[in-house]
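Sending over a structure as structure tokens; questions will come in a sec.
And now, chain A:
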Amino acid sequence: MVSPILVIALSLFFAFVIPLLGMVSKKLPRLVPPLAMLVNLWILITNIKFVSRGAMLVTTAGLKPPIAINLAIDRFSLLFVILIQLIGLLLSVYYLSQDNRDQRFYMLFLLNILGASGIVMTGDIFNSFVFLEILEISSFGLVASKKDRKALEGGFKYMVIGAIGSSLYLLGIIVLYLTTGSLNMAEIAKLMPHIPESIKLFAALLLLAGIGVEVELFPLNAWAPDAYHGAKDEISTQLSSIISKAGIYLAARIFFTIFNGFYALKIIFYLGVITFVIAELAALMQKNVKRMLAYSSIGQMGLLMLILSLVAKRGDVFVITTVILLALNHAFGKGLLFLSLGALSGGNGEYEIENLGGNGRANPLAGFLFTVGALSIVGMPFFFGFWSKISALISLMKTNVIYLIALVLVISLVEIYYYGNVIVNLFRGEGKKYGISIVPAAVMILFALFVIVFGIWPHPVFQIAQSAAVSLIERTTYISSIIGGM
Partner candidate 1 sequence: MAMFYLLLLLVLVGIVSFVLGPIKVLRNIIAFLGAVTAFFYFLTNIKPGLIYSLNIRVYNVHFEAGFSSMFFGVIITALFIIFLIASFHEENDGAYYLFAYLTLTGALAVLFAKDLISFFFFFETMSLFSFLMVLKGKSDTSFRSAFKYLVWSVFGGYAFLMGTFLKVYYTHSVMIGDISYLAGGVKLLILILLLAPFAVKAALMPFHLWAPDAYKDSKDTFTVFFSGGLSKIGVFGYFLVLFKVFTEIAVKYPYFLKAFAWLGAITAALSGIYAFMQDDAKKLLAYSSISQLGYVAVGFGIYTHFSVVAALFHALGHAVFESLLFLVVAGVYYRTKTTDLRKMGGLIKRMPLSFIGLLFGIIATSGIPPTIGFPSKWLLYEALILKGDLLLTSLVFFASITAFLYSYKLVHGIFLGKLHEEHKNVKEAPLGYAFGTVVLLVPLLVLGIIPGLVIKPIDYIVRFYLKPELGYNLANMNTPLGHVNFPVVGLVMGLTFALSLFIYLIAGKSYRAEQTDNYTATEAIDEDFELHYAGEFYGFMKKAFGRPLTWSFEKILNAFLKLFSFLGEVARGFYMGDARVYLFYVIAFFALLAYLMGGKL
Partner candidate 2 sequence: MSILYFFLYLLLVTIIGLLYMGAARKITAHIQNRYGPPVYQPILDVLKLFAKKDTASHGIMHSLGPVIAYTGIAATLLFLPLGNHTPLLHFNGDLFVVLYLLVVGPLGMALGAGESANSNATIGIARALSMMLGYEIIFFMATLPVFYHYGTASIYRVIQAQGAFPDWAAILFPISFIAGLFALQGLMGEKPFELVVAPHEIASGPMVEYGGKYLGLLQIWHAVGIIVETGLFVDIFFGPQSILWFFAGTFIVFFATVIVNAVMPRFRIEQAVRFYWGLPLLLSILGILQVYIWR
Partner candidate 3 sequence: MKLFKFAQSRSLWMMHFCTGCGAVELPPTMTSRFDMERFGIIPMATPRQSDLLLITGYLTVKTLKRVVRAYEQMPTPRYVIGFGSCTINGGMYWDSYNVIKKLELYIPVDLYINGCMPRPEAIIDAFLKLREMIDKGEANAWKKYIENYEWYKKNQAEVFDVEKWSLKK
């Protein structure tokens, strides 16, 4: 077998190779990321069969946990890391088509993917902090890489809030270390019962701050609209499809595995609801399509978090499955939306609805893809979104919060309203025609295919998500498989 540690090691290696290649030729660097992703994916896929019900332990420096740093990969994390690498691969292929980027961009991109995968794979809470830092810093760079006023502004805001968040996250880790004397997630989880409530709560809140920035929870998500708006379209895709997914994973891992569905999740529940409502309402009033997408993706994350927090009420496999489905739908649908919006606006920053009027008719492919993405996000039948939304509602029902179903449906109507408005405007009147080269088109079509194919035949995704969910739910197995019996 090939050790998954290589995923991290190789990514780092490739990242440092890039500048060297850059000296050789300007064209080479952009070939590196796809290569790296391919290798990583190959490694991960070879590992799938070794990841059984518990977590697969990958030790470093020949020491056993809890002493040593280690990766702990169970089905849940494997699913997420594969998702991240896959979207990373698609994006890096997307980059192939466009030159006039300097090599640093590709470095940042690789590091970003590295950070995300690291967060997902590590079994060590301090490492998760390290990877979080890598992730965030590289994202600041990526957002700002457009080098215009908006982009820099967005990057700056992201950096400020992200820095605060991650420092608080570190603080939380320190608190846990002081009380348990361990940095290993499994170890901490094992000792969790012995920690006094107040400390537990304190730590949980601090950690929540760090994660909240990533998953765009209400008060901590102020950076998101500007960052999404300022960044390039593909970077926005990355923000919504990769970084926030890492955040979701971290939230699930920490608050469920470590804190064992601790009631701090109640806070997440309320925050999720608030985020969901406020963001969607804000999107309703947006005339700028890209900002609208930003708000909508915040809203989606809010929905995700509130569904996730339902685990506190009842550790149910179905709820986690729903979370995964929503995450997948969001990753692909929203990614598709951002990319096709880029194609529709022809790369120049004209995201106002009236500027986009008729562009859908002028560029049919991009218009069609945007429509597909939008319909999937609002959860129309024959698209993957339908299943994720239905199962979200079902899990709401299973956990006896009927009134939330009404809320979610009303907000979904709001979603229909603004997305429908955009779609209708896209196909009204005569618009400007922009060419779309083959590679980005192919990437977008792949995104769309996922949404449509699994919208019509969702069963495989359901199965995978379920098995992943099971391995998250059985936390005792996870713990025992890392540091033997408890």
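We adopt the following convention: contacts are C-beta pairs under 8 Å (C-beta built on N, C-alpha and C of every residue); 3 or more make two chains touch, one makes a residue touch a chain; residues count from 1.
For anyone wondering why these and not others, all candidates are chains of the complex that A comes from, given by their letters.
This structure is a prediction, so every number in the text was calculated from the model and none was measured.
A.B. asks: Any idea which of 1, 2 or 3 touches chain A in this complex?
C.D. replies: None of the others touch chain A; the one that does is 1.
A.B. asks: Quick check on the complex: what are the chain A residues that touch candidate 1?
C.D. replies: 156-157, 160-161, 164-165, 197-198, 201-202, 205, 209, 219-220, 222-223, 225-226, 267, 277-279, 281-282, 284-286, 375, 380-382, 386-387, 390, 393-394, 397, 402, 405-406, 409-410, 412-414, 416-417, 420-421, 424-425, 427-429, 457-459, 462
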